[in-house]
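Complex shown without one protein chain; remaining protein chains in place.
Moving on, here comes chain A:
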Amino acid sequence: MACAVKSLLGSLSRVATPLYGAAAAAAAAARTSQAWTPLVTSVRHRYHWQKMKKGPLLKNYGQNDILHNKGLMPHIEHHKRLPIPLYRPKNNWAEKRALFGQNDYIDILGPGNLHPTKTAYSVPAWLRGFKGNEYQMLLRKKKLFGQQMAIYRPSKRREMDKRIVWLYKYLNFKTKDYMWKKA
């Protein structure tokens, strides 16, 4: 494969690069002329093995490449380790995973006095059987904990009230509800 190499006149003459035909003549002419023009030299080999024997082309000579270009991981001595976490597989037969879903059909298979929401112990008590958006959730929280929060967490209670007021205005004056599709 022919390679075109741009090089300065002076350095090229010192490096043993073969120049053919017109390139050689141009180089000779350039050496004698007054004005300097950059020389474009194409490097060609007769056989592929000759090119391989020369080795890789020397590029960016003298540049200090500060990038990590060796090995799989960056050098730890001077630099921090990359944040790749250690792989820790989940124990699929841990108790909570092995018995996941137990008692979910207790209203069918049990005596009938229990509902799966009553047995959902992982869910906070005030959220069992509840589904709603943030506004509805905050209203429920205020209904159940508002008085206690006013005594023990007054700042949090105040923030919650502000959020409720803001959400009321946002949901009622700035967003559409599902009825709009029918209107």
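Basically, contacts are C-beta pairs under 8 Å (C-beta built on N, C-alpha and C of every residue); 3 or more make two chains touch, one makes a residue touch a chain; residues count from 1.
Simple rule for what comes next: contacts and distances are computed from a predicted model.
Student: What does the UniProt entry say the missing chain is called, choosing from "glyoxylate reductase (NADP(+))", "Large ribosomal subunit protein uL4m", "Cytoplasmic tRNA 2-thiolation protein 1" or "DNA polymerase alpha accessory factor Mcl1"?
Tutor: Cross-referencing UniProt, the chain left out corresponds to "Large ribosomal subunit protein uL4m".
Student: Out of A:Ala120, A:Ala150 or A:Ile164, which touches the unshown chain?
Tutor: A:Ala120
Student: Which of A:Lys90, A:Lys131 or A:Lys182 sits in contact with the chain that's absent?
Tutor: A:Lys131
Student: Contacts of chain A with the missing chain: which residues?
Tutor: These residues of chain A touch the chain that is not shown: 91, 93-95, 98-106, 108-124, 127-132, 134, 137, 159, 162-163, 166.
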